[in-house]
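For reference, the structure discussed in these notes is given below.
Only a single protein chain was left out; the remaining protein chains are all shown in position.
A and B label the chains in the order they appear, each numbered from 1.
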Amino acid sequence: MNSLLEVQGISVSFDGFRAINNLSFVIGCPEMRAVIGPNGAGKTTFMDIVTGKTRPDTGSVRWGETGRSLLALSEAEIAQVGVGRKFQRPTVFEDQSVWDNLRVSLKKPRGPIAALFDRVTEADRARIDEIAAEIGLSDHLDRPAGILSHGQKQWLEIGMLLAQDPRLLLVDEPAAGMTTEEREHTTALLKRLAQSHAVVVVEHDMEFVRRLECRVTVLHEGSVLAEGSLDHVMADERVIEVYLGR
Amino acid sequence: MIRRFIVVLAVALLALGHGPRALAQDAGTGLQALLQVEADLVANASRQTVQQVLDRLIASDLPEVPGFLTRWAAREVYQRQSDGLFVYVADPDADPLVLVDIVTGAEIGTATSREVAQLRPNRGVQTVIASALVAFQLGAEDPAERLAALAAIDNAPEESHLALLRDLLATESDPDVIELAEVLLPKLVIAFDTDDADRVAAIESLAGNVSLVARATLNPLLAVTSGVGVALPEVGNLARVLEPGSDIDEVAAYAMLVEAGLAPARISRAEQRDILAAHVVEGRVGGVPVAQLDTDAARDRAYAALVAEGLALPAPTEADVTAALDAHVFYEVYREASVAVTDAARDTLEGIDMRVGAYRVLDLSLDGLSLASIYFLAAIGLAITFGVMGVINMAHGEFIMIGAYTGYVVQTIVPDYTLSIAIAIPLAFAVTFAGGVAMERLVIRWLYHRPLETLLATFGISIALQQIVRQIFGTQARPLTPPDWLAGSVAINDVVSISSIRIAIFLLGVIFFVLLWLVLNRTRLGLEVRAVTQNPAMAASMGINPDRINMLTFGLGSGIAGIAGVAIGLFAQVVPDLGSNYIVQSFMTVVVGGVGNIFGTLIGAGMIGGLQKFIEWLNPTNTLAAQTYMILFVILFIQFRPRGIIALRGRAAGD
Partner (left out) sequence: MERSIFARNPSVPIFIGVLTLLALGVTVMSEAYGTGAISVSFTKVLGMTLCLCLAALAMDLVWGYCGILSLGHFAFFGLGGYGIGMWLMTARTEDVVRANLMGGVIPPTEAEVSDATAAQIFSVVGATDWPWMWAASGSLVLSLLLVVLVPGVLALVFGWLAFRSRVTGVYLSILTQAMTLALSLYLFQNDTGLRGNNGLSGLQNIPGLDTVGQDRISIWFFWASAAALGLAYVGAVWLVSGKFGNIIRGIRDDEQRVRFLGYRVEAYKLFVFTLSGVICGIAGALYYPQAGIVNPDEIAPIASIYLAVWVAIGGRGRLYGAVIGAAAVSLLSTYFTGGRAPDIDLGIYTIEWVDWWPVLLGLGFVLVTLFAPKGLGGLVDYIVRKDRA
């Protein structure tokens, strides 16, 4: 198993507040990893750094077999090399139909001119139908995304992530606002994805994490507190203190 | 007594200076007789001839002379037409006029205004008379009169004054008179002294003196005349040699040659055409058909033909011109003959110029500071409504305008300017505060989540307000007059001065800044404002009423705009579009400074104001260009600091 993403000793501070403190993180492909930690542990900031939204003050972020640095790339370029992100709050284009949302996400040339002359091929159509079936929105393709339920928007965003076909998926609280049934579906989907992709799931819900059956990284105050199986980390004194102590 | 003696002495000296001829002729008796000798010159005095009369009068040493000269200069002397007698009149408006003897002061009869002619010396003559009077006035007992005499010397200095001034300084005790005399002395020494060492000393005494008088005294010494010749002149105080092409442009240099008769004039294209046109013979010029003369080459050929026939002068070729330029020397010679004097003057002026430069920088900084405080005043209200609340209020400028009109209305009711300003400031605040609150309640609160639409709605309010004010007050500018104690200016020297009103605006800006800072950072209201703007939901749950806070904050920002309007109205024209002249600059000030922070607005205003004055200084003739470049700079600046000088970072910045 080769490492796909190698984060080495990154730190970042906002106005003196150290959001990330000498954090290192490695994930291979295929692999599933859950990242847990209390509020303010730096989970979102960590994702911001990997996706290029925030620049770390120090440290390196390397990508793929060639070990290319992601720090010099823009958000769009990072997405193009194969990093997909699902936000905590579902962000879909509410004004546009489900079909359009998926079409925009499909892995195709990203330039303005290419977009202008883009034709929908049979393959595109098939892929959109396939994803729609996967996320259970086949009947809603023509409806504006804005009128979907919260859970459906979550699904749509996951669908958009699938359409993007990234190598690394950063998924922030995918199960929030979902029914038990939907959660199970999500778990299954993520597990299946993890067979061919690198998947990082940030989650609060321990039940959900347990069902993912994967390695767990615990963040606290911007650094890695513990790493290992869920049972292993839950047995760790410090983790217990962080979660229960205060 | 001593002074009296000096005057007599001076007059005697003057008389001696003008030789025995005057004395011999003036052997007549009394002032009247003296005047009658050259009655025509007295009656129709001109600048050239009056000196002759004055010399004689002064030489006579008659006690009535100073009085006569004063009244003559004041156009109070009349001449009777019938016998040419010079008289005063008791009352110039009376009819008939009562004539008064110029010596005895006795009434000597009456005459209608037709029978006498008023002597009306022109300005030039008046100056010469005043200058002659100086000798008498310097001897006067009253220091005020001596000061007046010095002022007269200053106006029209003469060689004779130099000795008078030196004598005066030897005996004078009044400090005011001494001060003025000491200012005048170097000027006169430089102009009239015959000893170059004295002049150089006088020039050097002016070192570091940045007054206009000092510079006006020194500059003429360095006046030059330019000349041209085959070689440099043997005599004369050479200033510099001019190199054609670098010190003087070649066209001008050649024109000098032509002027001096050292080279033939060039024939311009236009002159060539006129000459050709004057020699059209049977549709041809010099053998070339007229219709073909629409190129320079054809015209040159035709002209050459005319020259060959002797019908036109040969035009010098470029080579001729170059040769002529090379064969001659162009130079500038000082009008002042003494090298020592011009050297001293040049050195001293250089020193003065450096000082003037330093003071100019100070003056410029004061200008920039004052412009900055105007921008700050205009923008500070926005710093609250836009900076703190995030509301784009395009009608902000109209609140400024309404504040200015409030001041105007108060002045029409309360005539005392000081009192009216004192009333106008709180009233303007009240009016615009109310306007702001009304606007927030009626419009803005519905649009808090749609900032761009707030922009459009408030723009609509802005044009409506402007037009309504135009309906009420008309388009012409209304006066908002500052009280007298604000009307003047404070001058440090002839270079640095600042008008009082600008100092007042600066102080007002400082007061606003301190007050607002205290309100926002040290009061309950400020705390609540910051809470509401950062997280309205959380603030509401803690018992703060966001509606009330938003309303008050917006009212506060608008009210401050109103006060700023009164201040701005004091120096700008109060017109309905007063506000729109400030709105874009105000927004830029807030954006450059960094939103959400009145300290940023202060720095932003300082930067924009200072920069604009700096660019104006680089190109003083063009304030429009300064504004243009200033805006371009702001646009570029935003590229590098999109969040302004004082930027919030990280999650708080909300990106």
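Everything that follows uses one rule, which is that a residue touches a chain if its C-beta (ideal position, glycine included) is under 8 Å from a C-beta of that chain, and two chains touch if they have at least 3 such contacts.
Computed from a prediction, not measured in an experiment: that's the story for all the values here.
**Q** Which of B:392, B:486 or B:539 touches the chain that is not shown?
**A** With B:392, B:486 or B:539 as choices, the missing chain is touched by B:392.
**Q** Thinking of the whole complex, not just what is shown, which of A:125, A:192 or A:232 touches the missing chain?
**A** A:125
**Q** Which of these touches the unseen chain: B:73, B:189, B:221 or B:457?
**A** B:457
**Q** From the list B:46, B:104, B:497 or B:628, which touches the chain that is not on show?
**A** That would be B:628, which touches the missing chain.
**Q** Just one of B:471, B:489, B:523 or B:545 touches the chain that is missing; which is it?
**A** The one listed residue touching the chain not shown is B:471.
**Q** Tell me, which residues in chain A touch the chain that this view leaves out?
**A** Contact residues on chain A toward the absent chain are 51, 53, 74-77, 79-80, 84-85, 87, 91-96, 99-100, 103-105, 110-112, 115-116, 118, 120, 125, 141-142, 160, 164.
**Q** Would you write out the residues of chain B that touch the absent chain, in ascending order?
**A** 269, 273, 276-277, 280, 285, 290-291, 293-296, 299, 392, 394, 443, 446-447, 450-453, 455-457, 459-468, 470-471, 580, 584, 587-588, 591, 622, 624-625, 627-628, 631-632, 634-636, 638-640, 642, 655
Assume only the chains that are shown with their structure count from here on.
**Q** Using Cα averages as centroids, what's the distance between chain A and chain B in whole Å?
**A** Going by mean C-alpha positions, chain A sits 69 Å from chain B.
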